[in-house]
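Of the protein chains in this complex, all but one are displayed in their positions.
== subunit A ==
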Amino acid sequence: MAYKIIEGCVNCWACLPLCPSEAIRDALPHFTIDARACTECEGDFADPQCASICPIEGVILDSLGVPLNPPGSLTGIPPDRWAEIRTQIQAR
């Protein structure tokens, strides 16, 4: 039972001070979660704190590898719109 931060994290520091288990490290190139320390906030908070403040979609995964904040959930930008813009930009 532990969460994971993956590539895409912008090192914004929002999650680190909130973690009740001091499981988050300000590592480079992006922050990481110490799997041994992470409790998924069980017993401390109803919602996992890191995933509740992280502004970037898809960068925090649960133990099954599923994003806690899937694409579109935070920004309201539909994933297909993202895909379309990305294609446009890459075609430049």
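The definition used in the following text is that contacts are C-beta pairs under 8 Å (C-beta built on N, C-alpha and C of every residue); 3 or more make two chains touch, one makes a residue touch a chain; residues count from 1.
What we mean here is this: contacts and distances are computed from a predicted model.
Undergrad: Absent chain per UniProt: "Branched-chain amino acid ABC transporter permease", "FeMo cofactor biosynthesis protein NifB", "Aspartyl/glutamyl-tRNA(Asn/Gln) amidotransferase subunit C" or "Winged helix-turn-helix transcriptional regulator"?
TA: "FeMo cofactor biosynthesis protein NifB"
Undergrad: Applying the definition given at the start, please give the residues of subunit A touching the unseen chain.
TA: For subunit A, the residues touching the absent chain are 10-14, 17-18, 45-47, 49, 52-53, 55-56, 74-77, 81-82, 85, 89.
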